[in-house]
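Here the complex is missing a single protein chain, while all its other protein chains stay put.
So that you can tell them apart, the chains are marked A and B in the order they are listed, and the count of residues begins at 1 in each.
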Amino acid sequence: MFECRLPKAKVLKQIMDALKDLIKEAVWDVSAQGLSLQSMDSSHVSLVQVTLKAEGFDSFRCDRNIALGVNMDTMQKLLRCASNDDNITLKADDNGDLLTMVFENPNGDKTSEFEMKLMDLDIEQLGIPDQEYSCTVKMPSNEFQHICRDLQNIGESVKLTIVKGGVDFSAYGDIGHAKIHLTERANVDDEKDAVTVDISEPVNLTFALRYLNFFTKATPLSGQVSLEISPDVPLVVGYEIEDLGHVKYFLAPKIDQEDDE
Amino acid sequence: MFECRLPKAKVLKQIMDALKDLIKEAVWDVSAQGLSLQSMDSSHVSLVQVTLKAEGFDSFRCDRNIALGVNMDTMQKLLRCASNDDNITLKADDNGDLLTMVFENPNGDKTSEFEMKLMDLDIEQLGIPDQEYSCTVKMPSNEFQHICRDLQNIGESVKLTIVKGGVDFSAYGDIGHAKIHLTERANVDDEKDAVTVDISEPVNLTFALRYLNFFTKATPLSGQVSLEISPDVPLVVGYEIEDLGHVKYFLAPKIDQEDDE
Partner (left out) sequence: MFECRLPKAKVLKQIMDALKDLIKEAVWDVSAQGLSLQSMDSSHVSLVQVTLKAEGFDSFRCDRNIALGVNMDTMQKLLRCASNDDNITLKADDNGDLLTMVFENPNGDKTSEFEMKLMDLDIEQLGIPDQEYSCTVKMPSNEFQHICRDLQNIGESVKLTIVKGGVDFSAYGDIGHAKIHLTERANVDDEKDAVTVDISEPVNLTFALRYLNFFTKATPLSGQVSLEISPDVPLVVGYEIEDLGHVKYFLAPKIDQEDDE
């Protein structure tokens, strides 16, 4: 039997919002360690990986590892019926074909119980190797979202040029050229406004804006986003979920003419 | 001659919002007692009934009973031209084919006068018999609206199960099953947050969510909604308009398998 409880439905709603445009169906793997999900997007270009640690929940019980195959759209639709402040309980039997979600309002006089049918999904898990990255950029997640959205007006790709002390985001297109420069920003009142660049060697790589814009749907989950980047390996766009886990997206660089400006 | 005046256009705008998706044309019956309207919805499934008492107006004069046939869409469009705080005057001659609406802003330097053409409508009035109901539920109108909207994600119908102390709203569909339980709620800071269940015998009836969702367009009119319900007679969904009257909707229960869960 599996049963877990979160004090606020909001975080689970935000996680579904962060995933639903990328993936249609996915498997939540449940173990004593917590919940996790890994899936290629529906066009098999990027990968998303979610970890929610057992100790981040109000209560968490999992007697045997189980796999919950869900239609993401349905799960999001049902979670939308929860108010942000409702507490939420997820339950499933070891061999059942239902996921039960219970939402309870703060003063306890409204309880909503949803039973969602599970799907038999056969999804292959890719191993994600541990990796050292040449650069790690941390920046306000909403600033990253704006930049990706703005540059999509110009072109299909963004070139990330990371050097000591700053980052350039450039895009080319029929209507012109754009370069957004962000300088490291350390002395800030609010930690989430910081921009930090941790670099062992400069990088200069190009990525598809279409996918970065999908990833920024996770913006409400975290004040900061981290970009981990090295030549020849996928970029990692990571959002930490306070005390609970993370959502990470992986996207391989474009290998075309990224050096001619 | 008919002439009446309300201090705020807002309430009349809200009434039109509450009616307009259900009915395309209707007759406002004007008498010395006030304004009233009764109409089946355009697919002849539900019935709506509005009463606005003469004593709720700033001034009300009606020399002879008259019937004002209006296109609801047109009347709503014109009322939208009034600001919420404008005072509003309705005028019609006894044998005229025009309804005049005058909106005046609070400091009196802007006056808008709209003359709307009336229609010759032949609408049969149904008698609505006085009725004792097995159960009367009163609850926050926005909570009822949320429940009806949420359950429409699951199925086409909602089953209302009313017992002493609480109400269950259940829905079934391809994606699963939902049950929302509301417990009676008496000690509240704000009267409109209360949930009360007045019951002489338990009921268990099923209704089309499509129509309940039309009815909840009246939510802005009143903090509370009342559900009056008895076996074999239409449900009454009622919204009181403070000091002025009410909007009531009538909907017959579905007679299919409402008892197998």
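By definition in this document, contacts are C-beta pairs under 8 Å (C-beta built on N, C-alpha and C of every residue); 3 or more make two chains touch, one makes a residue touch a chain.
None of these values were measured; they are calculated from a predicted model.
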item: Touch with the omitted chain, as defined above, among B:Thr74, B:Asn87 or B:Gln152; value: B:Thr74
item: From A:Pro106, A:Gly176 or A:Pro231, residue that would touch the chain that is not displayed; value: A:Gly176
item: Which residue of B:Asn87, B:Ser112, B:Asn142 or B:Asn213 touches the chain not shown here; value: B:Ser112
item: Absent-chain contact - pick from A:Asp109, A:Asp150 or A:Asp198; value: A:Asp150
item: Subunit B, residues in touch with the chain not shown (by the definition above); value: 71, 74, 77-78, 80-81, 98, 107-117
item: Subunit A residues touching the omitted chain (full complex); value: 143, 150, 153-154, 174-185, 195
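The definition used in the following text is that only the chains that are shown with their structure count from here on.
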item: Cα-centroid distance, subunit A relative to subunit B, in whole angstrom; value: 44
